[in-house]
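Shown here: the complex without one of its protein chains, the others still in place.
Let's look at chain A:
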Amino acid sequence: MFGKGASSSKSMEIIGSEKKISVLIVDDDPIIRKIHSALLSKFTKEIQEVKNGKEAVDLCRSGASFDIIFIDKEMPIMNGLEATKELRAMGVNSTIVGVTSCDLSSERNDFIAAGQNQCYEKPLTIEKIKSLLSELNKNN
C-alpha cells in the first residue's frame, strides 16, 4: 500500500558495515533537504543540513569535515558553484556532488571546472546514491 520500502541493511552493505560515511546536504529548498536527508539516512546516520553555500563554507571552516557534500547549484547568498570553488580553495577534499534542477548536460562542465566530482539532476534517488557510493568504493 505504501510502496516496497528500501532495506537499510542492503544499503549499508554498499558502503561496508564498519565505515561511517558523513554527509552534508546543502540546499535552500526545505523539501529537498527533507527528502535527501531521509534518502541518505538509509545509508548513514551522520547527516548535516545547511541552507546555502555560505553556511556550508562556514561549517567547513569551523573544522567540520564530511566524506560527501551534496550541493545544490541555485541558492541565495552563495550558490553551489561559488561554494565549491571556495571549499576547494580552503583545501576541502570531500567528494562534492552537484545537484541541479536545470539541464544537466549544459552545466556539467561548470560543475567539474568548479571542482565537483560528480553531478546529478534533482531529486536524488536511491539508485543514484547507490551508484555514487559504489563508484566511491571502487576508487578507494
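Here is the rule we use: contacts are C-beta pairs under 8 Å (C-beta built on N, C-alpha and C of every residue); 3 or more make two chains touch, one makes a residue touch a chain; residues count from 1.
Throughout what follows, contacts and distances are computed from a predicted model.
Novice: Any idea which of "Ragulator complex protein LAMTOR1", "Histidine-containing phosphotransfer protein", "Large ribosomal subunit protein bL21m" or "Ribosome biogenesis protein WDR12" UniProt assigns to the chain that's been left out?
Specialist: Per the UniProt record, the undisplayed chain of the complex is "Histidine-containing phosphotransfer protein".
Novice: Decide which residue listed in A:42, A:85, A:108 or A:130 touches the omitted chain of the complex.
Specialist: Touching the chain that is not displayed is residue A:42.
Novice: To test your reading of the contact rule: which positions on chain A touch the chain that is missing from view?
Specialist: 1-6, 29-32, 34-35, 38-39, 42, 74, 101, 122-123, 125-126
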